[in-house]
Each structure stands twice: as C-alpha cells, then as structure tokens.
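One protein chain omitted, others in place.
Presenting subunit A:
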Amino acid sequence: MNILHLAIQMNLSKKLKRSGWIRENIKDPESLAEHCFTITVLITILSKYLGVSEEKLIRMAIVHNFSALLTEDFVVERGKKIFKRLQKKKEKIEKEAIRTIFWDYDMNYSNLYNEMVQRKSKESIIFWQIDKLATTIQAYDYEKEQNKSLSEFFENARIYIKEPLLKKAFEDLKKMRKSFK
C-alpha cells in the first residue's frame, strides 16, 4: 500500500478545473475536487430523505470524475444532447483509472462503477440527479457573479432531475434565476 502515491494522484483533482466552465470562460472556475466535495456533503445530509445508501453514493461521488485524473475532464453532454460515443470512451477510461488509482485498496469499486453507469439502481439514478443539481447551482452562481448565460446547464439538468425533493430545489433555483435576470 502506498499512501503517498494515492494522495499525489488525488492532488490532480485539486488542480483540474472543470471543462464546462473553462469553455464558458468562467473566471476562477471550480476544480473537480471542489465539485466532488459539494456533492459529498449534499449526499451525507440528504441520503436518508432520499431513501438511498449514503455509503454507496459517497463512493460514487469519489470516482465519478476519475477519468480526468488520467486523461481529461470529458464533457459528454450539453443541453439536451448526450454524446454517446464519448460517454463510452469516458467510462472505459474511468474504469481503468479506478483500477490504477485504487488497485491496492480493499474496495469493490469496479462493480459499483458498473452500477453507476448503467443508471438502473435507485442509488445510481439519485446520484446523477444530485450531481446535476450541484452543477446547476454552480451555474446559477456564475451567471449571477460573472454575468454569464448558462441556460444549457439548466436544460441539461431538467432531463435528469425527477426525484421530488431534488426537483423542488431545481424549480426553486429556476425561480431565483428569473428574479435576477
């Protein structure tokens, strides 16, 4: 077991800025680690209300952008469009990244990852909704602070966010957005 090796690899997640924000020329965009931390906190607090396993969702949060640590932070969807081929590519790299980074640790991440990308179990469905909600809230912040138009992030989130509690938060966010626009 090499603790330093793991930690130094994880350092990249602090340095990598999320591609979607870079494309939109956001000043000081959030890093992958910052995004992951946000969803981890939301998961911890909301799991019991959403009826999902907190532990499983936290693990999903940890690995859901791992491909970026090996290659790049892929943007696999924009607005209502999903780029299926790119998504497959990302998933393949992600699995490899999980194997490489966690190879020495007793954690069954590969199965979990399959569950996550199949998007069939309750946990995986809720996980992606929380991920989208966090991204949309960040988009809202940037729109307000940096005077950007980031509608496609809201359009994209709308496809996913169905769980009543999360949907309520999303609807509230849209109302807030209207009131300053």
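Quick notes on this structure:
Criterion: contacts are C-beta pairs under 8 Å (C-beta built on N, C-alpha and C of every residue); 3 or more make two chains touch, one makes a residue touch a chain; residues count from 1.
Just so it is clear, contacts and distances are computed from a predicted model.
Within the choices "Molecular chaperone DnaJ", "Carbon monoxide dehydrogenase subunit G", "ABC transporter permease" or "5'-deoxynucleotidase", the name that UniProt assigns to the complex's undisplayed chain is "5'-deoxynucleotidase". Summary of contacts with the chain left out: across A:68, A:134 or A:157, the touching residue is A:134. As for the chain not pictured, it touches subunit A at residues 1, 3-4, 6-8, 10-11, 13-14, 30-31, 33-34, 36-38, 40-42, 44-46, 48-49, 55, 58-59, 62, 102, 105-107, 133-134, 137-138, 141, 165-166, 168-169, 172-173, 176.
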